[in-house]
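Removed: one protein chain of the complex. Kept in place: all other protein chains.
Entry: chain A
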Amino acid sequence: MDKVNVSSAVLKAAAHHYGSQCDKANKEFMLCRWEEKDPRKCLKEGRKVNECAVNFFRQIKGNCAESFTEYWTCLDYSNLAELRHCRKQQKEFDNCVLEKLGWERPELGDLSKVTKVATSRPLPENPYLSRPRPEPNTPIQAELQPSKHGSRLFFWNW
């Protein structure tokens, strides 16, 4: 399995487009991970995520390499890689990607929306592998009378 061998500025530069393109694989992997709570069971989805990421970067490198390089070098220049300092390069990169590959940059707030994911994987029962739960208490058999001398918590009611 090949690693996505890029640095953090590169990732952040491409993050928005990556979020909208490789959305399916990512969401499936996260759903699997969160439901099964076990990374060993999600290696297949993880592999798909990795493939998708590698494909994504390969496509960018194939088509829009120069504007992307400019964009992420601009981001890399500042300490915190703030996106607002590099708007010009971002616009260029967006235009280039839109022309050549037809990808649109997602609007603000689109990537943090809650989505429903359709998988063919069944929901696991008992992912925590807990022991069988004890029986609930039987309902009270006797007749319940009100307390004989009033409430015993009258003076200690805190």
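Here is the rule we go by: contacts are C-beta pairs under 8 Å (C-beta built on N, C-alpha and C of every residue); 3 or more make two chains touch, one makes a residue touch a chain; residues count from 1.
Basically, contacts and distances are computed from a predicted model.
Here one chain is missing from view; checked against "Autophagy protein 5", "Small ribosomal subunit protein mS31", "DNA helicase" or "NADH dehydrogenase [ubiquinone] 1 alpha subcomplex subunit 13", UniProt names that protein "NADH dehydrogenase [ubiquinone] 1 alpha subcomplex subunit 13".
Which of A:L43, A:A65 or A:V117 touches the hidden chain is settled by the complete complex: it is A:L43. Counting over the whole complex, chain A has residues 1, 3-4, 11-12, 15-16, 18-20, 26, 29-30, 33, 37-40, 43, 46, 49-50, 53, 82-84, 106, 108-112, 128-129 touching the chain that is not drawn.
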